[in-house]
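The complex is shown incomplete by one protein chain, all other protein chains being positioned as in the whole.
Labels A and B are assigned to the chains in the order they are written; within every chain, residues are numbered from 1.
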Amino acid sequence: MWAYIVRRLLIGVPLLLAMAFVTFLFIQLAPGDVLAQYRENPSIPQELIQQYEARFHLKDPVVVQFGYWLWNLAHGDLGDSFVRKAPVAQVIRERLWNTVLLSLTSLLFTWLVALPLGIFAAVHQYSWGDKVFSVLAFLGMSLPTFFSALLLLYLVSLLGWLPLGGMVSANFESLSFAAKVLDVAKHLIIPTLVIGASAVAGLQRLTRGNMLEVLRQQYIVTARAKGLPEHRVIYHHALRNAINPLITIFGYEFSALLSGAALTENIVSWPGLGALMLEAVQAQDIYLVMGDMLMAGLLLILGNLIADILLAYADPTISAS
Amino acid sequence: MTHETQPPAADGLLEVEELRTYFDIDEGTARAVDGVSFRLSRGRTLGLVGESGCGKSVTALSILRLVPAPPGRIASGRILFEGRDLLRLSAEEMRQVRGNRIAMVFQEPMTSLNPVFTVGSQIIEAILFHQKVTKAEARAQTVQLLRRVHLPASEERADAYPHQLSGGMKQRVMIAMALACRPDLLIADEPTTALDVTVAAQILDLLKELQADFGMSVLLITHDMGVVAETTDEVAVMYAGELVESASTRALFSQPRHPYTIGLFRSLPSLGRAQRRLAAIPGAVPSPLRFPAGCRFHPRCFLSRGRERCRQEEPQLRALVLATAGEPAHFSRCHFAEEAAEVEVEL
Partner (left out) sequence: MAREEENAEKRVEAAPRPSLALWQLGLRRLRRHRLAVAAFWVLVVLYLMMLCADFLAPYHYDNESRQHSYSPPTPVRFVRDGRLSRPYVYARSYTFDEYRRRVWVEDRSRPVPVRFFVKGDAYRLLGLFPAERHLFGLDRAEASGGSTGAAPGVPARLYLLGADARGRDLLSRLLYGSRVSLTIGLVGVAMTFVLGLLVGGISGYFGGRTDVVLMRTCEMFMMIPGFYLMLALRSALPPEMSSVEVYVLLVAIMSLIGWAGFARVVRGMVLSIRNREYVVAAQASGASHLAIIVRHVLPNTASYAIVALSLSIPGYILGESALSMLGLGIQDPHASWGNLLKEAMNVAQIRFHPWILLPGVCIFVTVMAYNFLGDGLRDAFDPRGLTREAG
């Protein structure tokens, strides 16, 4: 089991490096060099530009630059953000937790809603409930996250129940701890709902499909023939098998979640990695873009690793091999 | 119209009366089981024989009410088990019968066990849901059972996963699971079809041994006449959803009285004498959506020779030899069963 984990971790390292290299390469594709627009800006002093040139070895060939970047990376130095005038590592650290929080709540929401709905739809196939959920699932999958975010914001602005964006209210600092938690929770609702809605749809249909597939299997007939109550057949025998494929795609689900979060973060002004990435791209803040990219890749690899471990635990046929 | 296979004095454990199980599908209503009646007494083995698609598996599933409810439905009939009509029981009462008083073993050992749980846990589960014992006792019983079905290293094997066992071993586990609560009736649906010949023989021997020990009745479903000859006391032959012949095994094999049965015997390759061609029954089993008019077998029947009566009139099941003290009656569903009795069949 541990050997398996270590193996997966080791595979992750070259993957991360490859991602970093690809990003680096694409950045180099930009005409001119990273500092081009800053050279043209008269308000930026020459010494600063020269400092950067020296620090990032911009006069050296690409491969060397990458080497230095990696070296710096190993020491925790991801370069500086030109726009924010702060080290990239620091900027990312500030935002990292926000995205993780949002991703976790979205994940929780999605699974807690989609699984029961999927099971219900499978067990009561072709019933009204199943058909209604099917249509809703399609609606959810087809509604672009940015659109549903806008719609939701519009609705909320009419009704006034929830704050309209951001992560904390203006008076955050002055609140008690409990009130702070509540405040963040209130701000979490809209982005979680937006991301969750489309994710739930897909997962519900997947769960339904898997459950239907499993309920057709011979061992389910065996379970009933043994005289087991129906709830045991469904929640113990069927569900355990239906979940395995879902765990397998957990890694990719997580990837989709991170992506989806980015756009939503931007629209509802949730201060996370995605919004950061966007600002960085729009401002052509190169090292921030790269650092953010790397962070996203890291989160993904972790997500995949967790999924792999969960699967090895859940599916006995795997740990045997 | 009850079907007397035994003299009235003996006790009938299972009595199926005019069972009809239909499936409602897009193309129409498939009459998978269309008026099947038979009786099984305590301690006896009844073989239900027929080709694929004749409805024998559906009959077995119907007894335990395991037929998938849409699109299937039990249209009419009674299934009397120890005097109670199973079709009238509530879901909870039925649940208490399954795995407890009536157990079933299926054809495909590879897919009959849940792959994510150990085989031991699956047997323990069956015990715990029907008997008031502790987990430790259930586990002890499980290991005992596995030993009883001659599964080597039963203590360790109880914690094995299905994919770690061979087909034969899995089938033994299935049998152990079925016997966990000492049922009165064991339904075995083609238990050896998916197994190698030598393994199949072992499983059949095991079944015979256990039946003697536990005093169960066995309903054995198969398409293999060889298995029937080896293991059963009585036989019922099914075709197109109906019984076409039933008798004691000895009587059927010595003198079959239905052209279909004769055809089945003839299509068996014989090791003894030289044959030029295998004699297959021409044509194919009719679709349960649309049976031929008149006798359902007549398009493929060598005895019919296109006779009017076969094409127009559906034959009824009638007793050609009445029941005696030791022997059940010999029934046949053929207008010309007497002629069939004259046909020579070399086995």
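As a working rule, a residue touches a chain if its C-beta (ideal position, glycine included) is under 8 Å from a C-beta of that chain, and two chains touch if they have at least 3 such contacts.
If you're wondering where the values come from, they're calculated on a predicted model, not measured in any experiment.
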Of B:G83, B:G306 or B:G326, the one touching the omitted chain in the full complex: B:G306
Of A:I49, A:L73, A:L101 or A:M141, the one touching the omitted chain in the full complex: A:M141
Absent-chain interface as seen on chain A, which is shown: 15, 18-19, 23, 26-31, 138-139, 141-144, 146-147, 150-151, 153-154, 157-158, 164, 251-252, 255-256, 258-260, 262-263, 266-267, 274, 277-278, 280-282, 284, 286, 289-290, 292-293, 296-297, 300-301, 304
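The rule is short, and it goes like this: only the chains that are shown with their structure count from here on.
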In the complex with chain A, residue positions of chain B that touch it: 64, 66, 70, 95-100, 103-104, 106, 108, 111-117, 125-126, 129-130, 161, 163-164, 174, 177
In the complex, chain A residues that touch chain B: 126, 217-219, 221-229, 232, 237, 240-241, 244, 314-317, 320
